[in-house]
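Missing here: one protein chain of the complex. Every other protein chain is in place.
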Amino acid sequence: MTEVALFGAGRIGKIHAANLVRQPGASLKYVVDVNPGFARDLAAQHGAQVVDAQTVFDDPAIGAVVIGSSTDTHAELITRAAAAGKHIFCEKPVDLTVERAQACAKAVERAGVTCLIGFQRRYDPTFSALKARLDAGEIGDPEVLIVTSRDPGAPPVEYIKHSGGIFKDMLIHDFDIFRWILDDEASTVYASGSCLSDPAIAEAGDIDTTAVTITTRRGRICQINTSRRTAYGYDQRFEILGSGGMLQAGNVRPTEVTAYGSKAVSQDLPEAFFLERYRAAYAAEMAHFFDVLQNGSTPRTSVKDGLAALILAEAAAKSFREGRPVELSSAHNSPLADVLAAVGAAAQ
Amino acid sequence: MTEVALFGAGRIGKIHAANLVRQPGASLKYVVDVNPGFARDLAAQHGAQVVDAQTVFDDPAIGAVVIGSSTDTHAELITRAAAAGKHIFCEKPVDLTVERAQACAKAVERAGVTCLIGFQRRYDPTFSALKARLDAGEIGDPEVLIVTSRDPGAPPVEYIKHSGGIFKDMLIHDFDIFRWILDDEASTVYASGSCLSDPAIAEAGDIDTTAVTITTRRGRICQINTSRRTAYGYDQRFEILGSGGMLQAGNVRPTEVTAYGSKAVSQDLPEAFFLERYRAAYAAEMAHFFDVLQNGSTPRTSVKDGLAALILAEAAAKSFREGRPVELSSAHNSPLADVLAAVGAAAQ
Amino acid sequence: MTEVALFGAGRIGKIHAANLVRQPGASLKYVVDVNPGFARDLAAQHGAQVVDAQTVFDDPAIGAVVIGSSTDTHAELITRAAAAGKHIFCEKPVDLTVERAQACAKAVERAGVTCLIGFQRRYDPTFSALKARLDAGEIGDPEVLIVTSRDPGAPPVEYIKHSGGIFKDMLIHDFDIFRWILDDEASTVYASGSCLSDPAIAEAGDIDTTAVTITTRRGRICQINTSRRTAYGYDQRFEILGSGGMLQAGNVRPTEVTAYGSKAVSQDLPEAFFLERYRAAYAAEMAHFFDVLQNGSTPRTSVKDGLAALILAEAAAKSFREGRPVELSSAHNSPLADVLAAVGAAAQ
Partner (left out) sequence: MTEVALFGAGRIGKIHAANLVRQPGASLKYVVDVNPGFARDLAAQHGAQVVDAQTVFDDPAIGAVVIGSSTDTHAELITRAAAAGKHIFCEKPVDLTVERAQACAKAVERAGVTCLIGFQRRYDPTFSALKARLDAGEIGDPEVLIVTSRDPGAPPVEYIKHSGGIFKDMLIHDFDIFRWILDDEASTVYASGSCLSDPAIAEAGDIDTTAVTITTRRGRICQINTSRRTAYGYDQRFEILGSGGMLQAGNVRPTEVTAYGSKAVSQDLPEAFFLERYRAAYAAEMAHFFDVLQNGSTPRTSVKDGLAALILAEAAAKSFREGRPVELSSAHNSPLADVLAAVGAAAQ
């Protein structure tokens, strides 16, 4: 039985709580949140106690922590949890700065704990089936990846101001998809963007529409297009062209009703937003976390993946600011060396 | 808090157990099964006790029973549960004979308890969305209903011998769909059939392929086609033509991957069988049962629906045996009168 | 060079004219129509002459006739053309009575000419691809055929009064599809029907909605559903379940535009009606006619197919009138014997 503490009792915290209590061999002992009411309600629902962070780290019975609190708390909680020898599940992003994310990576490595970053898309049934079929060679060598990632609507401008910008806040997932699907690292990143949906976003110094091109070390190409707002809901698709075929991952519909009316044949819009679209993915990533802890399975994501995605986000932001492609290069081959070297390269 | 006893710890019993323990305000107290090992394992998993049926009916703390045991036990358990004043959720069919099913209907009516019959398709997200849109008038008046219902493979011949025949065993669901979707009653039933997949089924006195046509009191038409075996899995679709359009309910795919190969563009086969296809439906019907018990919602199905579907199955079997359409008629208007009168008509 | 005379300069006549002048080795010499203006316009467009029927049959240079005039003229024109040794392409149906259609079959057989009946659906790219794949064994033995055939709107009641009834006028195509796809003959036919779209159709003694079930000599089953009116256009689909899979033939859309709006994802309605839906089929059937005449290819349809479809239509009409299935049987194996014997059986 792994006793677990949960940081964050908000929207995503509730989802993680509901999923973790279903894991055989997992038990939710503590809930920590800056909002006492949120903490109390969620703890009561699952028979857990409300405590402060120090209590969590001091309790030797706690085997793992789930971090779903606000982004600015991630790095400190990861570092303290690692120091206390707790295994870690942390929502993306690790942090908004590469330096602090690197420090997390080092702390985790030093402590030898598992640190899974919540890139939940990797656990989506459609995306993971596509990845498995790609890895099985169904379409030969991957050559071109097209990622479409659009939100139904922009968050409040107040949120955007502290989000770290669209590349870190929104495309962080797409950069992770790029690395995961292609199993390759970026050589150059070029980012264009525009503010088309809401002038307030531009006033806040951000954009709402982006187009990113990544070339990889092996000569592959990835194009990402994102928007903060569509009229038709959440749009999460990608396709990969390989030497022997193409695989597409489409949106998921709530129902399979098709209607023939007098004007058109129509079907449901895609699932409304990430909570609906990735419901199964959130459940699967939590199951994976406990599978890693209890059965020694290989973690599908690590803090280094979180760091690598962040480095790509910084490179994209820099490319956009400077209106030119940014190079990410490395002379070394080990993944961590890559990541560290890449930081240097991106900071050029 | 409603304390519940579960009859049947087999495949479907496990699903009902898992769904009922998730209902707020429901608690699984007892598990009853002729196989002590099955009962013990399922009871242990959910912290329930293994008891015999009498204990269930004698315990005034038990508010409801869930019946997932073999078909031949349903009628007796319904009758005893009703007599003991317990609310009832019972898997389809109520029974294989109209007489015993009628007795159940009377017992339930006399006791004034809720008796929900597990026609889980009514809770499928796609089917129930279609029904809601139809009822909202999206396609005007319904005129023609086409039901396609095909299993991935036939059950063992030993099962078929005691199944009551394909019309009662398999089409019982389709007859319920017909009544639910069209909100109308059969006027005539004509059934054709053939044994095409396995001669052993014919030797057992049954068929594996059917085509049923129902005309309704309001002049609508329903065509049902079923098969015990497809090469491509479970196929559960229907479409309804209305005066103002058409609605189709399609199969559900495990993933939304589309593959472009050198020969074809392909997608996943439908969900493999009923446990996968109707996973969400099983959860929703159990939630509905407790919503009825705790919030007084109107039951979506009753023992009378179970009886009515059985009467249609008998009429279809008779039509097939005699090679002619069978009439179902009634001079009365109350639903139960209809059902009772229909029995007389079908028995002509 | 085959010199051709065209009977009928109306809507379908114009289509046949346009297609036949494109055939290498074919030349349109004469146009015959009861409406002199129609004949003159069409003849002028293609450099042909307007003549009467006798001129056609007396001209030894004429090798073939294309009959696209009204149904009541077909039998006489077929008989005269056969007697004159002309090859014949005739729009369906051969006639509205089995007796006259039989006489045509005999006349054609006696004369040894080709007589292709215009069941254009057999030439539709989608339908003929499905048939070729079925014949190649892709889904094993065919078991169940579901035919959906719905018109966008009913013809004028005046037309309906002289149409021979829905089974001869509309389902004649579906009966031909049944025979062509399954390569099997009917054993029993059961027809239900209703008048749901327009009371005037009922007053004219006809119905607008039908459901037909055919069982075949080899135990296969076919269900046909038709309607005179949909809100969404022309609907022409079928699917065939085989022992090793299923093949579906879907509707054709004018364009492949998909629109994501704020309510739904939508696509084009199917092609509007038969002239649009079967444009390619009309061209292909005319090419086939000349391929038969000039290269000796085997005719894909014959006057016997026209007769057989008519017999099924009569059997269906009889079944509907009498409210019982009608048997079609034969002790003989040659196709014509079948057809002739079937008439006797249907007339029982």
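We call the chains A, B and C, going by the order they appear; numbering starts again at 1 in every chain.
FYI, a residue touches a chain if its C-beta (ideal position, glycine included) is under 8 Å from a C-beta of that chain, and two chains touch if they have at least 3 such contacts.
For clarity, every value in this text was computed on a predicted model and none was experimentally measured.
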Sole contact to the chain not displayed, among A:A129, A:V144 or A:V157: A:V144
Chain not shown: contacting residue from C:A53, C:V144 or C:A249: C:A249
Among A:S27, A:T71, A:T97 or A:T213, residue touching the chain not depicted: A:T213
Given A:Y190, A:Y234 or A:F289, the one touching the chain that is not displayed: A:Y190
Touching residues on subunit C - with respect to the absent chain: 125-126, 129-130, 133, 138-139, 244-252, 254-262
Missing-chain contacts mapped onto subunit B: 230-232, 235, 259-270
Hidden partner interface residues of subunit A, rising order: 139-141, 143-144, 146, 148, 150, 188, 190, 192-197, 209-211, 213, 215, 219-221, 223, 225, 227, 230-232, 235, 241-246, 323-325
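Operating definition for what follows: only the chains that are shown with their structure count from here on.
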Same or different contact residues where subunit B meets its copy subunit A, judged by the half mark: same
Closest chain to global C-alpha mean, per-chain Cα centroids: B
For subunit A paired with subunit C, centre-to-centre distance based on mean C-alpha positions, whole Å: 59
Averaged-CA centre spacing for the pair subunit B and subunit A, given as whole angstrom: 42
Numbers and ranges of subunit A residues touching at least 2 other chains: 259-262
